[in-house]
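Only one structure is covered here, and it is reproduced in the block below.
Apart from one protein chain that is not included, each protein chain of the complex appears where it belongs.
== subunit A ==
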Amino acid sequence: MESVRLPYSQLEIQSSIPVIAGIWTLSDCYLSRTGEIIASTLNSPENVQESLKKSGPIRCAVLDNSNTHLATLADDKRLKVWKLDGLELLHERELPKRPTSAVFTVDGQTIVVADKFGDVFSYPLHPPPADSAAAPESDGSKLTALHVSEGAAPVEDSSTNTALETVEPEPSAEPSKKKRKSKKQKRHENPPTPRNSLASHVPTSNGTLVLGHTSLLTSFLLTPDGKYIVTADRDEHIRVSWFPQGFCIESFCLGHTQFVSAIHIPSAHPDALISGGGDAELKIWDWFSGKHKFDILILDSVKPYIKVKPKPYKRFASADPTERQSSQIEEINETEAVESARPESEEQLAVQKIRTLSEFILFTVTGGTALFAVAYPDGKSSAQPSVHALDFGKPVLDFTVDLDDLIWVSIDFNWSTEGNVVPEGKAIQVAKLSVDGQLANVSSTSSPVLDALNEKCLVEGSTEQLASLNFYSALTSLPKNTGEFDAEEEESGNATGTGIPKNIKTNTRKQPQGPGGGKKEQGKLRTQKAVAEKLGGQKNVDKGSAVVTKEEDEEEPNPKRLKSEDPATHEDVDVQMLDR
C-alpha cells in the first residue's frame, strides 16, 4: 500500500482578509498570504480527526459572507459547522438524507442543505440547546407540526431517528466488519413506523423543509438578495421559489433536454441565470419570469477535452468497493435504476461549475482537462461566440476566482487514462483571463501561497483513499437511461401507444406473440378497426387518426401511430413489432 498525495477536491479563496482557505479531501486547512498554514484539521484534536475520518472525503465546503463560519458535507449524513478561526469544529448535526450541497444565507444565520433525494432543508446556524429541541422553526411552513421530532443534540448516533427512514435500516458504516444482521434483528432494532403515521419528508436536527423536487437535486443557489432559491435537478428542471417560503414557486426555467448540473447568477447581470448540464449548450434565462434568453453552444469546443469516460453502473453488488461507494444510488431511490446511457467509449458532457469574470463566462466540465471561457452574450450579435480553452492535461476538479481576478484551478494530477496512479504536474495552477477572452497559464509566476498549496499542504493518503474519492461519478449517475428495460410497462405490439420509444425491448416474460399479434392485440384492433371504418365513412381519415396519438410537436409524428388507424396496414404493423 503505497502512499499518494491527494488532490484538492475544492478550492475557496477569500482574499478580503489576509487568509486563503484551501480545502481538500479528508481535511481542510487555510493559509495566509505568506503561505504559512494558519490552521489545519491535521492538527485538530483526536476526536475531530476521528469524526472526519468516519465521515469520509469532504464533498462540499462553504463559507458564509463574513468568513466566520465554514460548513462541510461529506459522504455521511452529517452537517459539520466550524469556526474558520482556528478551524474549530463547533458541532455536527444529523441530516435526513445524504447531502449534495449547502449554502449560507446572506446573514450567515441559516444553513440551507440540499440532499440526493431532492429535498432542501434549512437549519439554524447553531442548533438550539438540547432541552428546547421541541420548539420548531417557523419559517412560514406549518409542516413542523407533523414532526416525529428528533433531539437536536450534536454528535449523536442516528439510532434515535424515529422517522420513516428507519424502516429500511441504512447499511452500517463499516459493513465489512459487522456480520449482516438478520431481518428479525433489524426489525427489532428499527420497528416500522405505525401505518397511520402522518409524516413525510421528515426533517431532523430542527431542520425545516424548504422545498423538494421529485428528482435528484444537482445544484442550487440563493439569489444575491436572498429572497429566492433556485434549484436544478436531474429531470431537466430549474425551479425558482421564494425563500424562505420555498412552498411558493415563482417560475420554472424549462428548456433543457438533459440533466442540469450547474447554475450561476452572474454578479454583473443579477437578473440572469446561466445553466449547464448534459445539453450541448449553456442556457441563459431571466430567472424571475422563467423566460429563456440565449443558448451558447459549447459541446463541439469542449468535447476534445473530455478525457474521463463514464463507468457503466453495475446494478448488483460489485466486487469493486469504489463503485459501490461512488454509485450509492441504492440509497437515494432504491427503485431508480441508473445504468450508463452510453457505451463506454463515448464522452459524456456534464457541466461542472459556472462562474463569470468581467464579461466572460468561465466553466469546467466533469472529467474535462481544460478551463473554458466564452463571452457573455450582449444580445446584439447573433453569431455564436467562440469558446476558448486552456488545457491542463489532466482533469480539472474545481476552480475559483480571487479578488485580483486570478483563476485558481485544482487538477487531478494523479489521473491517467489507464486508471492507475501517475502523479504528474502541479495540484494547483493559476490562469489569467485577457480582455478578449483568452486564457493564459500564469502558474510560473511564483507566489508563496501557490508554492505552499503545491508542496506543504498536500496530504498523503493511501491508494484506496484516492480511489474512494471518485470525482467523476456524475458522468454515470446523472444521465438518464432512456433505453431502459421497463419490465412492467412495455409490451410488444403496442401499436397505438403513446410515447413508444424506437428502441423498445420486448418483455421476455410475457407470452410470445403469435402471428398477427396475440389475443390482446387482436381484441384492441377489432374496436380500433371499427372506429377507423366509421371515421373513414364520415370524415377525413387524417384528421381522425391524428387525434390523441401525438404527444408533442417536436418531431414528425411517428408514422406507425397514424398507420395503425388504417385497417389495411394493421397486419404489417404487427409483423414489424414482432421482429424486434
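A few remarks follow.
FYI, a residue touches a chain if its C-beta (ideal position, glycine included) is under 8 Å from a C-beta of that chain, and two chains touch if they have at least 3 such contacts; residues count from 1.
Keep in mind that, in the parts below, contacts and distances are computed from a predicted model.
Taking the options "Protein transport protein Sec24A", "Ribosomal protein S14", "tRNA (guanine-N(7)-)-methyltransferase" or "Tubulin delta chain" in turn, only "tRNA (guanine-N(7)-)-methyltransferase" matches the UniProt protein name of the chain that is not displayed. In the complete assembly, the contact with the undisplayed chain comes from A:K480, out of A:H91, A:H269 or A:K480.
Considering A:V48, A:V103 or A:L209, the position touching the chain not shown turns out to be A:L209 (whole complex). Considering A:T41, A:T218, A:Q429 or A:Q528, the position touching the chain not shown turns out to be A:Q528 (whole complex). Checked against the full complex, the candidates A:P7, A:P57, A:P99 or A:G118 give a single residue touching the omitted chain, namely A:G118.
Mapped onto subunit A, the footprint of the missing chain covers residues 117-119, 139-143, 145-146, 164, 167-168, 192-193, 195-198, 200-201, 209, 211-215, 235-237, 239, 241-242, 244-249, 251-252, 254-257, 333, 335-338, 480-484, 486, 488-491, 494, 496-501, 504, 519-521, 523-524, 527-528, 530-531, 534-535, 538-539, 543-544, 546-554, 557.
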